[in-house]
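The complex is shown incomplete by one protein chain, all other protein chains being positioned as in the whole.
Per-chain numbering from 1; labels A, B, C and D assigned in written order.
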Amino acid sequence: MFHLLWLVPTIPFAGAALLMIFGPRMAHRTAAFMGCCSIGISAVISMLIAWQFLHQPPAGGGYTQHLWTWMSVANFHLGISFYLDALSLIFMLVVTFVSFFIHVYSSEYMRGDEGFSRFFAYMNLFVASMIVLVLGSNLLLLYLGWEGVGACSYLLIGFWYTDPKNGLAAQKAFITTRVGDTAMAVGLYLLFQQLGTLNIQSLMQAAQHQWPQGSIYATAAGLLLLGGACGKSAQLPLQTWLPDAMAGPTPTSALIHAATMVTAGVYLIARTHVLFALSPTAQLAVAVVGAATLIAAGFAALVQDDIKRILAYSTVSQIGYMFLGLGVGAWTAAIFHFMTHAFFKALLFLASGMVITSMHHEQNIFKMGGLRKELPLAYWAFVIGGCSLAGLPLVTAGFYSKGLILWGALSSPVGSATLWFFGVIGVLMTSLYTFRLIFITFHGPCHHKPSQKTGWLMGVPVIVLMTLSVVGGFVELPSYLGNHPWFTNFLQSALPATAEGHAALSELGAEGIVVLAFFLGLGAAWFFFLQRRELSESMAESGLGRALHRWWYTDWGMDWLYDRLFVRPVGWFSRANKKDAVDLIYTGTAAVTRSGWSSLRLTETGRVRWYATALVVGTVIFVLIVALL
Amino acid sequence: MFALGLIGLLVRRNLLFILMAIEVMLNAAGLAFVSAGARWGQADGQVMFLFILTVAAAEVAVGLALLLRLYHRFHSLDVDAASEMRG
Amino acid sequence: MEAIFYIAAIVAVLATVLTVTRLNPVHALLYLTVSLLAVAVVFYTLGAPFMAALEVVIYAGAIMVLFVFVVMLLNLGRHTVDLERSWLSPGAFVGPAILAAILVGEVSYLLARSGTLTPPVAEVGPHQVALALYGPYLLGVELASFLLLGALVGAYHVGSRRAQGRTTVGSRSDRTGLASGGDLVRTGADRPSGAA
Amino acid sequence: MSSADFTALLPLIVLSATSVVVMLAIAFHRNHRLTVLLSFAGLALSFWALWPAASVVPLQVTPLLVIDRFSLYYFGLIFAATAAIVLMSYGYLERHDVRREEFYILVLVAALGCCVLVAADHFISFFLGLEILSVTLYALSAYLTEREISLEAGMKYLVLAAASAAFLLFGMALVYASTGTMAFPQIANDLLSGGAAHIWVLAGVAFMVTGFGFKLAVVPFHLWTPDVYQGAPAPVTALVASISKGAMFAVLLRFFYQSGARDLHSTLLIFAIIAIASMIVGNLLALFQNNVKRILAYSSIAHLGYLLVAFEAGGKMGAAAGTFYLTAYVITTLGAFGVIAALSSSGRDAEDIEDYRGLFWRRPVIATIFTAMLFSLAGIPLTAGFLGKFYTVAAGASSALWSMIFVLVVASVIGVFYYLRVVIAIFATENVPSDAERPLPAVHAVGGATLLALAVVLIWLGVFPHPVLDAIHKAVSGLF
Partner (left out) sequence: MILVWLIVIPLATGLVAGLVARKNALLCRWLSLLATVAGFLISVDLWVRNYAHISLLTQEQWIAQINVPWIASFGIRFHLAMDGMSLLLVTLTFLLGIASVMISWREIHDGVGFFHFNLLWVLAGIVGVFLAMDLFLFYFAWELMLIPMYFLIAIWGHERRVYASVKFFLFTQLSGLLMLVAILALYFAHHAATGVYTFEYDALMHTPLAPGTEMLIMLGFFVAFAVKLPMFPFHTWLPDAHTEAPTAGSVILAGLLLKTGAYGLIRFVLPLFPAAAHRFAPIATGLAIAGILYGALLAYGQTDVKRLVAYTSVSHLGFVLLGIFIGTPLAIAGAFITMIAHGISTGSMFMICGMVQERTHTRDMDRLGGLWETIPRLSGSAMFFMLASVGLPGIGDFVGEFLVLLGTYQVSHKLAALATIGVLCSTFYGLKFVARGFHGSNRNQWKLADLSAREILLMGAMIVVALWLGLYPQPVLNTFAPTGQRVDQAFNGPVMAKLQRGAKLVPAGVSGRAEFAVSAPTLSQTRNGPRRQDWAASPALAPAAALALTDTGSAGGKR
């Protein structure tokens, strides 16, 4: 079965190519069928591969499929080859399955759109790239997928291209992630220069052998890769693009900007965990970035009024958790959270898509309200997804994954109480903004009657994801619940287990605090946004409240800062120098030459006596030369 | 004398005078040859003078013919009258 | 002998100065003739009597006669003098005179640097000249004949009033040109003259 | 004079005989076509006579002329060029209402003058050759006596040429006075021996430079060039630009090489100044000029500057480079002025740049020829001009004249600009005048064929220069 691995990215890619070439003339039904089918097949193949992986794990925990030589120059050799281990398998499975459901969902959601086949083409291309990203056996192939998903994200954010605002959002996303990619590319050069290869497995081995613990190279490489990860995963300070990315169609937001692509940074760091393990500095940086992001995004989410933006900030915040997990060496916890997050965040987005379609593309939650009765499926999806997101104890997937991360933050040798504390604050915030969203949208008075009902094509994926959001957490039960770390064990061949240090609190005790935080948040949300809504409004109206509101609303003003620092200077320079100042050198030369002409021209007076005079002057000069020499 | 011819050439606007000035210059050059020949006691200088004489005659012939044409054309002997071309 | 040389030389120079500065073409021509005659004397003192003779015969004789013919043909008289006066301001001499002076200065400096001329050694008479001319320089004579041929054809073509080919009848412009040529002042003044 | 002398002089004798025969023919029967035929036949015969002459060279024929391979090469060039001029004049003069036949006598005599210059190794023959050339050129420039500018050109040329000849003579006299000889090789003896009179020679040479410089039209003796080029009838301009300069350059080479004056420090300096100034000034003057004849005049100033770089380089290579460059230049200018002549009408020459607007779309063949000539002037490959420039730069490089080469490079880039201006007009697609707006005269068959032949030679020289290069190498060895 392993040898079918190459089909997993190829089929979506072929689907994308066919859709691009023949799409414009295709019936929407055919296009949808083709799009869903190609992903479906590839999901099935992944499943088969996973089946075999579980039963007959490949020797050494990884299987490499070499397709062809990509480039080979001097001592630089790279292949187009795929590498499958537990880590990539998890990602592959999640990507193919979630995207399959989202494809199915989209076939109804996008119905009637002009660019229907184009949408599926892009989505397929995205899936193909994402799979290449997770399967690439070397960093460059990973980079190919990495950039590929970036491009697809750009294409999909700007999918409704007629509105320039969407285009701007798309450009912002692409450019911001590419800022990170620049760092990552430099990291690649560094790794190759130091270790002589870009093959991930050899690289990891070489790093372990050649670099001592705390090596400066490991730190540099780790930080550069972290830069890339920050860009793609929308972490501080490059997080600003993600909320704007919500300009794309909602399924896109669900798939790319929530479930899969944005977690590529997590995958990258997990993939190259050896480097981070070698460098405490780099690892700490990851953790700090994660912690800072989760708090910052939490505050930003709290004051948004656009339903998708709230979810976007929550995504940023949740990826912050994953980074925190990675940063404290809780590798498997981070991956675990990735998986559950993929489920519940996709669910939330799909549900919000249902709301938005019903509300005639109205996204402002304050113009909604009381939708509980009108849209029960969406409501329950939100409730389940929201609880999972916020970590309702015991019954939701999010609770287990987030708990694992937080326990890692507290207990691992590189972790600390401070990091843990930030995590807990994050839980409070999450619960606060999640339930704020739910209460405002679905409870309270009803402002607008929703119109159309959604069909089963949208309903089924939601239901499936609802299920997964609940049961997805049971693959890893913490010690206080019987200690069944199936997930961690499964990943053992690819990622080391979280090292246990001594913690100030017992796992159960710590978990208790987290649960407390959750309920605190829930309660506060209930109080401020359902029970005494006017209180929250008056708080927002006060001077300080308004300032804070504005500050958070604009994501801590970072867009403004970047605009002043980078965008405007570059734009100004380009515009000011549109005519190319360097050209002045040459036009200047031309002007000098021309003036030479016009002045010399005066010597041609047409008068014969003047000509004779010149003759004589010439003679005088030359005789003078003779006389002087 | 050569220099004087030169001055004449540069100063006069009347083509006739210019031709005369040229004659003076040629004559001066001829004088130089004759004296140089005399210095070396050779006939060559004088032979050269003879040819200069011939040339002077030829130049004057063509020059005066041209002068007549110009005069018919421009009704003037002013050389600057004939300076249509410039620049 | 030397005294004659110097006197003749001074006369030649003075006559040339006058040639250059006279306003009346006829006067200038006469001075030029005087200058040429003086040069003939100089030739004689330099031991070239044959050249002296030729100078008188050809230069002062033939060539000057050509000039005189032209002057007569164009009827250059008083009008020309007026015109020349307007053209010739003393200032016009300054530039050329300075240039010429520099040139003379340079040459004299160079000559002075190299030492003095040796005096003439011996007279070179017509006989020697003839031997040289028709001996080694025979080809030169032939070439001179072609020079004259060229000048002849050229002067004939350029000077001819019927320069036109077969088809032309004596052109009117020519005739009017000749007729109006009588009055130099009027026609000359018609032309835009650049003189200040 | 021995029979060998006669054989050696045969080309010149045939040429002079031709001019006499033509004159007699005119006297008996005035016929334009017959005159052209006779002239052409005479030139062809003279060309043929080079081969018998080649069998006896090198030979000093009387003290005045030396017939060696160098002379013969230039004879050939002059004959061929004159033949081309004669042929292109036919169509040109047919359109003009003048006495046409005398033109050919003058052209033949001018060619004779050039030949004498080329073969001269004595002041007397030098001077006589120069004056034969000058006197005929006065008449030729003013040949179209009904045109004011033609007369003006003749007058300007006469006054200045006579003045410069006087300078030349004066210089010669100084040289003669100090050396006691007028033959170039003997001057070398005297120069090499040094002596007190040395300085006289220097002064003499400096005066002679004026004479050379005037005929070559190099800065600062160049001012007459555009006026004469513009005023003279196009075929005459071709003559002034090609063989007159060619012969002068030949005698320049011969005089300065054989008399040893080239090796004088001051001479080299003077010519370096002249060369650099010519290259820059010539090209700058042409930049935005709108009269094609004047453009070519200014460009000729620059080209002579390039030639002087070869002269400065010296040695066999310099002489050969100069000769090759000159050959290419002669062909090119003949072609260029031939086109102008072919397109000229009776009223005026086709000298305005606007006359050529869209020419390619109206007369592709002649436009292509003109373009080829312009590219050759600009030194673009496939043309002889390119190889000429290449050879010149090579000669300069072999003598390490880097500063001059640098000026050459920069100047020729400036030069490219104004050639392109003409080319742009030729290939312009907008505002192309129709035949009614700006009628183009029919190109005369003879002239057209001549132009085509010139173009073919131009390309041939540009691609397979080998035979000509061989001939030139043999020729310049005669100088040493």
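Side notes on the structure shown:
Here, a contact is a pair of C-beta atoms (placed from the backbone, for glycine too) under 8 Å apart; a residue touches a chain by one contact, two chains touch by 3 or more.
Everything numeric here is computed off the predicted structure, so don't read it as measured data.
Just so you know, the chain we are not showing touches A, D across the whole complex.
Checked against the full complex, the one of D:82, D:136 or D:412 touching the unshown chain is D:412. Listed residues A:7, A:37, A:206 or A:548: the one in touch with the omitted chain is A:206. Residue in contact with the omitted chain (choice from A:182, A:208, A:492 or A:603): A:182.
Touching the chain that is not shown, out of A:417, A:570, A:592 or A:629: A:570 (per the contact rule at the top). Annotation: of A:51, A:76, A:456 or A:560, A:76 touches the absent chain (contact as defined above).
Interface residues of chain A with the unshown chain, by the touch rule above, are 20, 24, 66, 68-81, 118, 137, 140, 143-144, 146-148, 151, 154-155, 158, 161-164, 167-168, 170-171, 174-175, 178-179, 181-182, 185-186, 188-190, 192-197, 199, 202, 206, 210, 570-571, 573-578, 580, 582-583, 585-586.
Contact between chain D and the absent chain runs through residues 360-361, 375, 380-382, 386, 390, 393-394, 397-398, 405-406, 409-410, 412-413, 416-417, 420, 423-424, 427, 429, 465-466, 469-470, 473.
Basically, only the chains that are shown with their structure count from here on.
Separation between the centroids of chain A and chain C, computed from CA atoms only, is 100 Å.
Our note on geometry: chain B versus chain D, Cα centroid distance of 25 Å, whole angstroms. Annotation for chain C: residues 95-96, 99-100, 103, 106-107, 110, 117, 137, 140, 144, 147, 150-151, 154-156, 158, 194 touch two or more other chains. Among the residues of chain B, those in touch with two or more other chains are 5-6, 9-13, 35, 37, 39-40, 42, 44-45, 47, 51, 55, 58-59, 62, 66-67, 69, 73-74, 79-80, 82-87. Here chain D touches chain B in the complex through residues 123-124, 127-128, 131, 134-135, 138-139, 142, 145, 148-149, 151-156, 158-159, 162-163, 165-166, 169-170, 172-174, 176-177, 180-182, 226-227, 230-231, 289, 294, going by the rule given at the top.
Residues of chain A that touch chain D in their complex: 593-594, 596-598, 600-601, 603-604, 606, 608, 610-612, 614-615, 617-619, 621-623, 625-627, 629. Interface residues of chain B, counted against chain D in their complex, comprise 2, 5-6, 9, 15, 18, 22, 25-26, 28-30, 32-33, 35-37, 39-40, 42, 44-45, 47-48, 51-52, 55, 58-59, 62-63, 66-67, 69-70, 73-74, 79, 82-87.
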